[in-house]
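One protein chain omitted, others in place.
As written, the chains take the letters A, B and C, and residue 1 is the first residue of each chain.
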Amino acid sequence: MMRNLPALIIIFPLVSALLSVFLSKISLYLGRNLVITSIFISLALSIVQLREVIINGPISYKFGNYAVPYGIEFKIDTINAIMLVMICIIGLLTGLFSTNFEENSKDRIKIGGSHALIALLCVGMLGMTSTGDVFNLYVFLEVTSLSGYVLIALGGSKGVVSAFRYLLIGTVAATFYLLGVAMLYSVTGTLNMQDMHDILSSRANDDTMLIAMCMFIAAFGIKMALFPFHGWQPSAYTHAQTGARPLIAGVMGKIPAYAMFRYLYCVYGTEFKYFRYFLIVIGALSVMGMIYGSVRAMAQTDIRKMLAYSSVAQISYITLGFAIGTPIAIAGSFLHMFGHAFMKGGLFFASGSIRYKYGIVDMNDFGYIYKKMPLTSALLSISALSMIGIPPTVGFFSKWYLALGAAGEREYIYIAILVISSLLNAIYFFKMIEKIFMAKDRDLKPIGRDSVMELPWTMMIPIVISILMILGLGLFNVKIINILLMSLGGIGI
Amino acid sequence: MRKVLAIITLVIILLIPTFLFDGIMPSIGDPNSAPNTHVSDYYIENSVEMTNSPNMVTGILADFRGFDTMFETTVMFLAGLGAVLILSNRPNIKKRFIIPRNYIKQRPNIGAPRYKTINKDVMITLFEPLMMIYAAYVYFHGEISLGGGFQAGAVLGLAYIIDVMIVPGRRKKLFALDKGNALSIGGIGTFIYALTGILTMTGGGLCLEYDKLPFGLSHAESHSAGILMIELGVTICVMATIITILNAIMGRVRFDDDPIKRREDA
Amino acid sequence: MTSLETFLAAKGIYFLTFLLLFLGLYGMITCGNYMKKLICMNIMQVAVIFIFLCLAQKDGGTIPVLFSNLRNAEDYINPLPHALMLTAIVVSMGTTGVGLALLTRIKEKYGSIEEDEIIERENK
Partner (left out) sequence: MPSLFLEAVLLLILIGITLTIIFGKDLLTVTIVYCSFSFVTMFLYIVMGAPDVAFTEAVIGVVSTIYFIMTLKTIRRHTK
C-alpha cells in the first residue's frame, strides 16, 4: 500500500470516472457519489504522501518495475507533492460544488458523465504533475485538454465555439510539444527526464536544444495562456460550465506552468548555454502579460470575464518567479500558484453561487449582496484583498517573496512592474468590492430554490474552505516556503 | 488585405523549415545516431525475453510503457464521453440563427432503390463474420505478429459501422448498442485495463508488474496473460468508443430514407 | 551511396516533412472553414508522426518482429518510436471525434461553419 501511493492517487479517480457512467445507469447518483468519494480518498493519500516525502526525501516509482530509462517513472519531490494536495482539494470542492447545477436534469449519462469529466481532469493534472517521463507527460496533457474542451463546451452555445477554438489551438500546442520531444529524443535517445538531463549536460548540442526549448515555451505558453498566446482563454473561462469553472480557471493553467518549470530547471538545467536568454524572454512575456491582463480586466463589467483577464495577469506572476531564477523567487512563485488556485477558485465559487441564487453575472447588479449572502461576499472580499496583496492573506506573501528574489538579483524593473500590477489589481478589485457593499439595492429575487441557509451545504463547504485556505496559506507561509526550498536545493538551483 | 496576409504567411512558413530546422536532426538511417543506440538497443536485445512477445512494438506498448497505453485508452473513452455529452443537448429551436427547413414536403418519394444487381444484404452477411474473425485473429495474434488490441477493436467497430450504415433501419441488426450502453461498455473496457494494474498491486508488486499477477503463473505465462488482459480492455474500449461517436453524430444526421417522425423532433 | 541519397538522408526528408507540418499550420491559420481547419490539424499531427518515424529508421534493419536467425541490435529498426506513435495516432483520432461533435453543435446553433459568419452571429 505505502509503496504504491503515487500510482494509487491516480488510479482511484480514474476507476471511479470509468465506472461512473455505468453506475449512473443503475442508480441516479451512485456514479457521482463514487467520483466524489474517490477524489476524497486521493486527497487523503496525497497528504500521507506529502508527509512521507518531507520525512524520507523524494520518491521514485517505477511502473512495471523496469529500470529507469526503460520504463515509465514517477518522481515525487516536495514541490509536486504539495501540488497534488492542491489539485485534490480543488477537485473535491469542485465535485461537491457542481452537484448543485444538475438538480433538474434527470439525464443519467449527463449526471454521471459530467462528474466523470471532473475526475478525469483531475487525473490528467495529477499525472502531469507527478510524471518523470516526457512522453507520458504528453498523454496526460491530452487527457487534461480533452476533458477541458468538453467541460468548456458544456457551458452552452457560446461555450461550444470557444471550446472549438481552444481545441484547435490546444492541438497545435500538443503538436509543438511532440515536436520538441522528437528533437530532444533525436539528441539523447531517451525519454526519461533525469536521464535526459544527464545526457544533455554531457553532450552539448545547443542548436537542437535551443529550437526544442522554443517549441516547449510555445506549447506550454498556449496551454497556460501566457501573454501572446492567451487568445483562447478569456472566452473559454467565461463560458465554461458553471460548476466546473473553479477547477478549470483555478488549476488547469498552473500545471503547464509547472511542466515548463520542469523543462527549464530539471531537463535543461542552469548550465545550458542559452539559459539566461530564455529567462529574459520569459521575464519579458510575463511583464507584458501582467500589464495587459490587468488593463483589459479593468474594462469588464461581467465578473466572469474580469476574472478571466485577471488570470492572464496572475499566471504571469508565476512565470516571473521562474524568470528571476533564485530559489526564493521560485518558491514565491510556487506559493503564488497554490494561493492563486484558492483565490481564483474561491472567486469563481462565489460568482457561481451568486449566479445559482440570483441568476446574475453583471457586477452592476451586485448591490446589497453582502446582506443577502454574507459568507459569499466575505469570500469575494477576502480573495479580492488577497489578489491585491493585503498582508494577512497569501497574495501578499507570494508577491513579497517574488520581490525579495528580484531584489537579490538586482532586477529592479521586475519590482516596479510588480508594484504597478498590484495597483492595477487594486483598481478593478476595489471596483468589485464597492459594487458589493455600496451599490444601490436592486431588489433581487432568488430564482426558484428556497433554502433555510444562505446556500446548500455542498456550496457552503467550498466557500468556507477557500476562505480558510487563503488565510491559512498566508499565516503558515514560512513553513510552506521551507518545504519548497527543501526540493529546490535537490534540483540544483 | 486578407489575401496579402495569407501570402505573407505562406512565404514565412516556407522559409521556416529551410533555415530554422536546417541540420539539427541526425541523418536518417545512421545506426550510430543517438536514438538508435541508447534505449533502443536494450529494447531490441532484451524485450523478447522480458515480455515474452516476439513483436517488440507490442512488448514496449503493452509492457514497458503500459502506463502510457492505459491513458491512451482513457483518451479514447474520454472522446466518446465528450461526443455524447456535447451532443446530449440541442440548442433551443427559437434561438437558432437559421431554422432548419422541413424537407419532407419538397422531397419526391424515391421509393425502392433502383440498382438491384447486387444484393447488399448478402454481401453484408458475408463480410461481417469475416471481419469479426479477423478482429479476433488480430487480437490474439497481436504479440506474435502485427496488430494488437487497438486494431482489433477498430476492426470490430468497422464491422458494426458497415452493419448500421449500408441498410439503416431495415434489417435486424447484428448487435444494437445505443450511445449510453456503448459508453458504459467503453468505460468497463478501460476498467479492465486499470483492473490489471490493481491486480498486480494486490499481488504485492508495483503497478503493471505482470510477474506479480496473482494467478500462480510462470514468468513467460504471466507476461502473456497480462498483455492479453490489457489488450482485451483496449479492444472493448476502442470498439465501444467508435460505436459511441458514430451513434452520437448519427443521431443528428437526417437521412433520405428516415421515417418522418425522427425528422420533426430535430 | 549517391550524393542525392546523402542529401535526402541528411536534409531532404526532414525538409519535406517540416514543409508538410507548416503547410498544415498554414491551413489552420488561413482557412475560414472549421471543417478544413480540423483536417489541417490532422495533417499537422501526421507530419509529427513522420518525424518520429524518421528517427527510428536504420540502415540494414528490418521490422521489429523477432526472426529466429537475427539476434543482434543492428538487425532491427528502433521499435520505441513505433510504440509512441501508436499512442499519438489514437490520441489524434480522439481529438478529431470531439472536434466533429463540437462542429455539429456549432452548425445547429449558428447555421454555418464559416468563421466570419459565426463571429458576426456571435456578437448579435
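Everything that follows uses one rule, which is that contacts are C-beta pairs under 8 Å (C-beta built on N, C-alpha and C of every residue); 3 or more make two chains touch, one makes a residue touch a chain.
Quantities reported herein were computed from a predicted structural model and do not represent experimental measurements.
Considering the whole complex, the hidden chain is in touch with B, C. Which of B:Leu146, B:Ala176 or B:Ala220 touches the hidden chain is settled by the complete complex: it is B:Leu146.
Touching the chain that is not shown, out of B:Leu20, B:Ala136 or B:Leu158: B:Leu158 (per the contact rule at the top).
Residues of chain C that touch the chain left out of view are 1, 5, 8-9, 12-13, 16-17, 19-20, 23-24, 26-27, 30-33, 35-36, 39-40, 42-43, 46, 49-50, 53-54, 56-57, 59, 61-63, 77, 81-82, 85-86, 89-90, 93, 96-97, 100, 103-104, 107-108, 112-114.
For chain B, the residues touching the absent chain in the complete assembly are 28-29, 55, 57-58, 146-148, 150-151, 154-155, 157-158, 161, 165, 242, 245-246, 249-250, 252-255.
Here, only the chains that are shown with their structure count from here on.
Separating the CA-averaged centres of chain A and chain C is a span of 29 Å.
Chain B and chain C, compared by their mean Cα positions, are separated by 17 Å.
Note: centroid distance chain A to chain B, computed from Cα atoms, is 30 Å.
Taken residue by residue, chain A touches two or more other chains at 135, 139, 142, 146, 149-150, 153, 157, 160, 185-186, 191, whereas all remaining positions touch fewer.
Residue positions of chain C touching 2 or more other chains, listed in rising order: 21, 25, 51, 55, 80-81, 84, 87, 91, 94-95, 98, 102, 105, 109-110. By the touch criterion given at the top, residues 6, 9-10, 13-14, 16-18, 21-23, 25-31, 33, 35-36, 39-41, 43-45, 47-48, 54-57, 59-61, 65, 68-69, 72, 75-76, 78-80, 82-83, 86-87, 90-91, 95-98, 145-146, 150, 238, 241, 245, 248-249, 252 of chain B touch chain C in their complex. Across the interface of their complex, chain C is touched by residues 135, 138-139, 142, 146, 149-150, 153, 157-158, 160-161, 163-164, 167-168, 171-172, 174-175, 178-179, 182, 185-186, 191 of chain A. For chain A in complex with chain B, the touching residues are 3-4, 7-8, 11, 14-15, 17-22, 25, 61-66, 69-72, 107-110, 113-114, 116-117, 120, 123, 127, 135-136, 139-140, 142-143, 146-147, 149-150, 153-154, 157, 160, 183, 185-191, 199, 203, 207-208, 211.
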